[in-house]
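Heads up, one of the protein chains got dropped from this complex, but the rest are sitting where they should.
Residue numbering begins at 1 within each chain, and the chains themselves are lettered A, B, C, D and E in the order written.
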Amino acid sequence: MKAIEYESASEAVCAVYDDTKATRGVADVNNFWKHLANEPRMLAHVWASLKDIMGPGALDPLTKELIYLAVSATNNCAYCMASHGAAARAKGASDEMLNEVYAVVGLANMTNRLANAYGVPVDEAFRPEG
Amino acid sequence: MKAIEYESASEAVCAVYDDTKATRGVADVNNFWKHLANEPRMLAHVWASLKDIMGPGALDPLTKELIYLAVSATNNCAYCMASHGAAARAKGASDEMLNEVYAVVGLANMTNRLANAYGVPVDEAFRPEG
Amino acid sequence: MKAIEYESASEAVCAVYDDTKATRGVADVNNFWKHLANEPRMLAHVWASLKDIMGPGALDPLTKELIYLAVSATNNCAYCMASHGAAARAKGASDEMLNEVYAVVGLANMTNRLANAYGVPVDEAFRPEG
Amino acid sequence: MKAIEYESASEAVCAVYDDTKATRGVADVNNFWKHLANEPRMLAHVWASLKDIMGPGALDPLTKELIYLAVSATNNCAYCMASHGAAARAKGASDEMLNEVYAVVGLANMTNRLANAYGVPVDEAFRPEG
Amino acid sequence: MKAIEYESASEAVCAVYDDTKATRGVADVNNFWKHLANEPRMLAHVWASLKDIMGPGALDPLTKELIYLAVSATNNCAYCMASHGAAARAKGASDEMLNEVYAVVGLANMTNRLANAYGVPVDEAFRPEG
Partner (left out) sequence: MKAIEYESASEAVCAVYDDTKATRGVADVNNFWKHLANEPRMLAHVWASLKDIMGPGALDPLTKELIYLAVSATNNCAYCMASHGAAARAKGASDEMLNEVYAVVGLANMTNRLANAYGVPVDEAFRPEG
């Protein structure tokens, strides 16, 4: 599927593009949205979800970008690592912070398999009191 | 493989257990370490790595626990979600924060596949020193 | 490993190539089979399985191509997305259908992690009556 | 996190529950929504997305349930296999159809790795627009 | 889907069961085959493939069981870890060997993500016939 530029986009797609640009203060939306616009319903839902969850909440925006980056590295999404890595830097992430995110990603992927391989039973202390 | 308790552990394993207990100020190590002790070399390496990386660094300890939790949820490691969820709470994570972590995990897993499915090319702006 | 062309293939490999070309009515097999031919036993097994399962059955061939595409997008296999996307189009899939497949893939990858993260217990109503 | 029942749910959560019940013609929402309600924003977004994409579109609803099931089997989400398997049956899927879905899932997971392992280059014929 | 026992199985399924029992010298097939028998075509293909590839070849049978176990641990298939762990033991694997397999699985899952996260370019020396 090709990227859909603003000029050739439907009204519904342009509305999402406009909101994205206004929310982020950018001149153009990035390639992810231009491709997702091939499915205008998903474009609207994904944008609405990200705008909401990645905005103000219980966690600060930088922490959420780092979590997004960590999941993207686990799933090997090169585009997402590039875009959320750039977003993290724009929100103040240093090289040291990004390297530490990757280190945690590496360790978690290792211990996730070790815990599953050994079939480790959950400790009583970790069970919610509920 | 069975869990290896302190009483029946080798000297090398006990040394790791002792350091874990002293570092974390706990009376006993959790089930993960007791199972990993079946491979004493890995026990020592994994503990040394986690002690180092999850300790003081560029990111605060809570952020690193949340990243660990996010990767564990992506990989569906129930044990790791329980242990790092408990660790995150011990370091101050609220229900709202944990729910937001899961929300970001859900979104990232969705957009990771969408970006890969559409084969979205990386934007020039995301390229380092571009 | 290099692709193995018909001219330099063993008799066993040529037999699979011939059957593939006759079954699909094509002049040459695609690159996947030419690489898999490095392991002639797997070539024969994989071809026999696909010919059988992707042929007439309980589901129509297009539905099976879309399912194949959805799994390939989940696993990030660019080659498989290209080949099964092309196969789906050849069997009548429109752009709208492929975009909708990707949308479902995105949603499923999101809710799969959310269901696992929350450890949602299976509803009684979903359990087979068995 | 505990399931949130209607009686103890916020107004926003109840509104989603009401819409889910009305849309599906059921007496109660299933456990997935009751757990996701711990993050009311995600509850609303996920429900809105699923209602829209899994409803009328380019593909018939049963096909989309089968795709959802296939992705869930690939990701090993037991809850999602149970819920979307039940939904597929409710929409007319036979045992033969579900077994064939699993067969395709198995084959795709096999050939996805083989294509990646051999680094198979995409055939010219699979490339869009020539 | 329920397990299909010999008594209630079709002729085609019984033929596979008989061959499995004769090949392995066992009194009954294990649960995997009894469930896969719900899709008799896949039962036949999967059995034929495994009998062939896991039998005599370039690698000894134990090495192949250990590889099977390593992939199963990476994918978190508890059933497959149990069955191929047992098969490995039956072919001579010691506790030390199985623990070392898990250790390698852990390391590989860690470095796989680190290599992808850093986007490490392939060294010239690793390229075939370079």
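We adopt the following convention: a residue touches a chain if its C-beta (ideal position, glycine included) is under 8 Å from a C-beta of that chain, and two chains touch if they have at least 3 such contacts.
All values reported here derive from a predicted model rather than from experimental measurement.
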Those residues of chain B which, in the complete complex, touch the missing chain: 1-2, 41-42, 45, 48-49, 52-53, 128
Chain C residues that touch the omitted chain in the full complex: 1, 38-39, 41-42, 46, 75-77
Residue ranges of chain E at the interface with the undisplayed chain: 1, 30-32, 35-36, 38, 42, 46, 49-50, 53-54, 57-59, 63-64, 66-68, 70-72, 74-75, 77-80, 82-83, 85-86, 94, 96-97, 99-101, 103-105, 107-116, 118-123, 125-127
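The definition used in the following text is that only the chains that are shown with their structure count from here on.
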Self-contact between copies chain A and chain E, residue sets same or different by half: same
Rounded Å distance, chain A centre to chain B centre (Cα mean): 19
Where chain A and chain C are represented by their mean Cα positions, the distance between them in whole Å: 28
Residues of chain C touching at least two other chains: 1, 42, 49, 53, 74, 76, 78, 99-100, 102-103, 105-107, 109-114, 116, 118-119
